[in-house]
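The complex is shown incomplete by one protein chain, all other protein chains being positioned as in the whole.
So, subunit A:
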Amino acid sequence: MSGRSGHDGRLLTVPARRAVHAPVQTVAEVVGRRPVDAYVELRLAAPGIAARAEAGQFVAFAVGGETSGLLLRRSIAISTVDDGVVTVVVAAAGPGSTWLTERRTGDVLDVVGPLGRPFPDPPAGARALLVGGGYGAAALVGLAARLIGRGHRVDVVAGAAGADRLCSVQELTGLADRIAVTTDDGSSGRRGQVTLAVDELLPDAGVVYACGPMPMLRAVAGAATAREIPSYVAVEESMACGIGVCMTCVLPIVGDDGRTRFSRSCTEGPVFGGDRVRFDDVGTLPWDVVGADAMGVVQP
């Protein structure tokens, strides 16, 4: 019935817990800007957010200034927090994110955060495998530091279409026991997708964390679940508000009670158990989603 691969009936993960702290809205000064290949790393003086943030959470930016015709917030994963400074990596995808990448030191940004649920802690003593796709790897830097600080061994796989789309490899190399890099075009590391390296490192892993595009998350979660290893994925759904009021960023997620709901990626994610995301059903309305019957969708 579900999009889970293998092991129907027994879920390996628990839903990610809520964050400890409520978010704040703040005006943050850009205190650092660094182009990194295809991306731009922004450092923001946001002590209120930095003090509250946990690994896996994100921030939501207003873009274009006060009279902007672009109303929707841009949600971007927090890479690291340090001494009141929040670091994010921005990919210029459309006019809003491009505007963000053009900010200069001294500019100010309206930021809401930290938002979403953090990555759950790993099982005691478990070796963690962290898998980042494209700029999704940035979201794993803070997590890697936290895990190592708590005595866990950490392996990393970073993959992207090409070398210029890899992200945070230097930071992660400094933290991980082992790091593997893959690119689709072979321009850096091994040619191929992250699953090449994931399959090799999985046997040693007690938990998997992943952030990146949906096809990658689906492949990584599937591989982990097939080996009965719990996995947690941070999704990159497009969100209008980031705070849970617009209901646009929903995914079909299997809950604690085993029933599937359209769950908000912002407030019930962005971190979900990898075996709880029905990847095959994204973009559809399966009959067994709670409330599908009221939409006229019936059991076939």
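FYI, contacts are C-beta pairs under 8 Å (C-beta built on N, C-alpha and C of every residue); 3 or more make two chains touch, one makes a residue touch a chain; residues count from 1.
The working rule: contacts and distances are computed from a predicted model.
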Complex member absent from the view - protein name from UniProt, among "Phosphate ABC transporter ATP-binding protein, PhoT family", "Peptidase", "Dihydroorotate dehydrogenase" or "Ubiquinol-cytochrome c reductase iron-sulfur subunit":
"Dihydroorotate dehydrogenase"
Among the options A:37, A:110, A:164 or A:177, the absent chain makes contact with A:110
Subunit A, residues in touch with the chain not shown (by the definition above):
22-25, 62, 69-73, 96, 110, 112, 237-238, 240-241, 243-251, 261-262, 267, 282-285, 289-297
